[in-house]
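As you look at this complex, bear in mind that one protein chain is not there, while each of the others sits in place.
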Amino acid sequence: MDMKANKKKLGLKEKYAHMTRGLDWQTTYQPMDKVFPQATFEGIKIHDWEKWEDPFRLTMDAYWKYQAEKERKLYAVLDAFAQNNGHLGITDARYLNAVKLFLTGISPLEYVAHRGFAAAGRNFPGVGPRVACLMQSIDEIRHAQTQIHALSNYNKFYEGFHAGAAHQIERIWYLSVPKSFFDDAFSAGPFEWMIAIGFSFEYVLTNLLFVPFMSGAAYNGDMATVTFGFSAQSDEARHMTLGLECIKFMLEQDPDNLPIVQKWIDKWAWRGIRVLTLVGMMMDYMLPKRVMSWKEAWEIYFEQNGGALFNDLAKYGIKVPDCITQCTVDKEHISHQAWCTFYQYAHASAFHTWLPNAEEMDWLSAKYPNTFDKYYRPRYEQWREMADKGERFYNNTLPMLCQVCQIPMVFTEPDDPSKICYRESDYQGEKYHTCSDGCKHIFDDEPEKYIQAWLPVHQIYQGNCWPEGTDPTAEGFDPMAKVLEWYHIENGKDNLDYEGSGDQANFAAWRGAATQNT
Amino acid sequence: MSTVFIAFQTNEDTRPIVESILADNPHAVLDEQPAMVKINAEGQLVIKRESIEERIGRNFDLQELQINLITLSGNIDEDDDQFTLAWKN
Partner (left out) sequence: MAVKALSEYNFPAADTQDKFHGNQLLYVGWDDHLMFCAPFAYCIPPSTKFSELVEKHLPHSFGPHPEWAKVDVSKIVWLKSGQPFQPDMNKTLAEQGLEHKTALRMQTPGLNGNGTYF
């Protein structure tokens, strides 16, 4: 009988099975539990890693092929953008302040995600999730690098980009919010990491970050940002799927996993939602042309899509997190509360702020009929009046922060938008303050962890936020000037109002030069 | 019944893909946004390799979808011939 050469290629399922089953082995020199020391301490019980299914079934050859193609497309656009002075095509240089926040606040998270998924991949004894985590780890460093590359072009022309993605994340007060979120996840075990980042962040929340925001970038003529955004987002579908498969896998493996998984979902949904306050503000205030309001994005991507997801998970006994009741109230407030915060602390921020103009306020009134005119319009009108008198309001005292989310205590009581929400816990004879029931609950569950929080305001008061060699006893010592120096914020250039900034003047001059011959 | 969705970048690669999806899923609804196109459907959405191949006149590997994919929602089932998104409840 003739031996026929393999004429039919392997199918998708077979190829994937070979890679994720046949290539693994049981260790013999060392017991498996020593090789994978983090596999059990969180209490998650896995009986059969073979049951793991990755619906994308991507093999390494296909992975490299498609990723290479994405990169080629991305860099072709970036080159064209730089060659054609694409930065002059944006709606208004005000818009770039959202991009500065993205570069300093989000791109560093991509890098931490890269490290975190590499660690998770290393620590899972099952080869299916290991392969998926390693691919995601490579994706994430690609995201960090392409974002930095794409935005470096703006650094040639505009203020506030010079510190890049690495320096300020460890220092600036508002950047401690996203940083502490990822530090919290990375310092947990591999299963909690997967719920925190793989599920809550990637599946439940990432759409809110990337989709409306990137569509907004397109709407505002920022080709560079849309392109890296969508290029990153093309990996995101795979990441979301990994998060969802991981949670289903844990729940199917052992009934004892349910309460642990539920606790993590509750915690990380709330942690993530607090971080997204910054995104809400970008959407409602920082895009000169707006695609949709934060509230609308929340309704589509969280309420509808998250609702479908939780319906699906109900069969495992998973319940919608309790914090959702508060979120339903918060969706009409948080973007305004955040912008009010940055407006008054604009002297300590690495981007410019402004008061919404009359047309923008009307848009906000229409999008937020229950809250904007009652609570926020009067604040902006008062500030406008003060600014017109030459008394532009800058808050001169540092704010109290939430011990868990690290956001200043700006959030109001769920049943009373006129009252700041104060929550307090005692632990080992010391007081700890939180911004909400959600954050208090997280603190009370693991106080040993959160008492270590690096809270920017407290660190400033401890004298830890000045350049090396600073002498606080010297004549004329100005602590806030030293803090800005340590932040790498150039006072008078990177911070304060957009009105009157170098960015505003340069953009007007360059755009004028690009459209006229004189 | 819950809604599933899939979104792609708006470009020449995705135009025939979107056409195929809309032809194969009469209940699907098109939602065009700046630089992206989103397709929403009650319950489930099926993407067929053959339908795309018919439109582009060459072989198509369903994993090529990943190049222009932006986001999706629903449980995925993929093999060599079709890619399905569904909420089974």
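Order of writing sets the labels: A and B. Residues in every chain begin at 1.
The criterion applied here is as follows: a residue touches a chain if its C-beta (ideal position, glycine included) is under 8 Å from a C-beta of that chain, and two chains touch if they have at least 3 such contacts.
Note that the coordinates shown come from a computational prediction; the quantities given were computed from them, not determined experimentally.
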(message) Counting the whole assembly, list the visible chains that the omitted chain makes contact with.
(response) A
(request) Tell me which residue among A:Lys289, A:Arg379 or A:Arg511 touches the hidden chain in the full complex. (result) A:Arg379
(request) Would you mind spotting which of A:Glu14, A:Asp79, A:Asp322 or A:Glu424 touches the chain that isn't drawn? (result) A:Glu424
(request) Spell out the interface residues on chain A facing the chain that's missing from view. (result) 37-38, 41-43, 189, 337, 340-341, 344-345, 374-375, 378-379, 382-383, 386, 391, 393, 395-401, 408-410, 412, 417-420, 422, 424, 428, 430-433, 445-446, 448-449, 451-455, 457-458, 461-463
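In the analysis below, only the chains that are shown with their structure count from here on.
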(request) List the centre-to-centre spacing of chain A and chain B in whole Å, with centres computed as mean CA coordinates. (result) 27
(message) For a test of understanding, state which residues of chain B touch chain A in their complex under the given definition.
(response) 2-5, 7, 9, 33-36, 63-64, 66-80, 87-89
(message) Considering only the defined contacts, which chain A positions touch chain B in the complex?
(response) 11-13, 55-58, 62, 66, 69-70, 73, 206-207, 210-211, 214-216, 218-219, 226, 230, 233-234, 236-238, 240-241, 244, 291, 304-305, 307-309, 311-312, 314-315
